[in-house]
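Written out below as structure tokens is the structure these notes cover.
Shown here: the complex without one of its protein chains, the others still in place.
Up next, subunit A:
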Amino acid sequence: MSEPDRDVSQGEALDREFLQRDRGLHPPPLTPDYKTSVLRSPHRALISLQSSLSEVTGPVFGHGELGPLDNDLIRNYARDGEPIGERILVHGLVRDENGRGVPHTLVEFWQANAGGRYRHRNDRYLAPIDPNFGGCGRALTDAQGYYYFRTIKPGPYPWRNFLNSWRPAHIHFSVFGSGFAQRLITQMYFEGDPLIWRDPMVLGIPDRAAAERLIAPLDLAAALPLDMLAYRFDIVLRGRQQTLFENKLQGN
């Protein structure tokens, strides 16, 4: 440490600034084939802000806030047996665009059951609720940014968009990162699902490669023989400005 922490709040914020978000990687607010976006998409230009302390900081979560079964969807709502469906492991790394693992960050996930039905008061799909499946879980990444959870592979389900619209099987993910400007919600899809490239939410992503990165490959090497298959889903959060100047300031 070269200098004491006097009035360094500015310098700190400055060398932790986020790279500008590349909006070309994300679906724009208005994607008319996803009909609900029509009335819920802002029309005006966003106001661009340089990172201040309000953006480079964000909530910190601790292991004490999570229960031991929070990352085990096979057991965390089991009542009188195990849920029906394909047992799978989902795992991956949370990194930033600089390639650094994002440690100790909260990852939350939710999904339909094997029949494509959500445990939600507003889901009226005719597939049955599974009495032993809640459909949500959460984990903190480890020191390297790694997370994993056990679950049942979700089924595809119909939704009211076009008359014959079906969502590909998917798991919803929510991720924090270390600054509130990194906040992200996304969805993971499964390799080989023929519904993926018919889905307005996937097709709303303007960059084909960015959409492909939402498709988790089968990861046979991580499967547990005679127990469960595995899928790998890596997540990338926004990176930070990296300058020689910054490195000098930090003395490394």
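By definition in this document, a contact is a pair of C-beta atoms (placed from the backbone, for glycine too) under 8 Å apart; a residue touches a chain by one contact, two chains touch by 3 or more; residues count from 1.
One rule holds for everything that comes next: contacts and distances are computed from a predicted model.
Choose one: "Dihydroorotate oxidase electron transfer subunit", "Multicomponent K+:H+ antiporter subunit A", "Acyl dehydratase" or "Protocatechuate 3,4-dioxygenase alpha chain". The correct choice is the protein name in UniProt for the chain not shown.
"Protocatechuate 3,4-dioxygenase alpha chain"
List the subunit A residues touching the unshown chain?
Contacting residues on subunit A, toward the hidden partner: 5-14, 16, 18, 20-23, 25-29, 31, 34, 36-44, 46-60, 65-67, 70, 76-77, 95-99, 108-110, 118-123, 134-136, 138, 172, 174, 178-181, 183-187, 201, 204-205, 207, 209-211, 213-214, 235-239.
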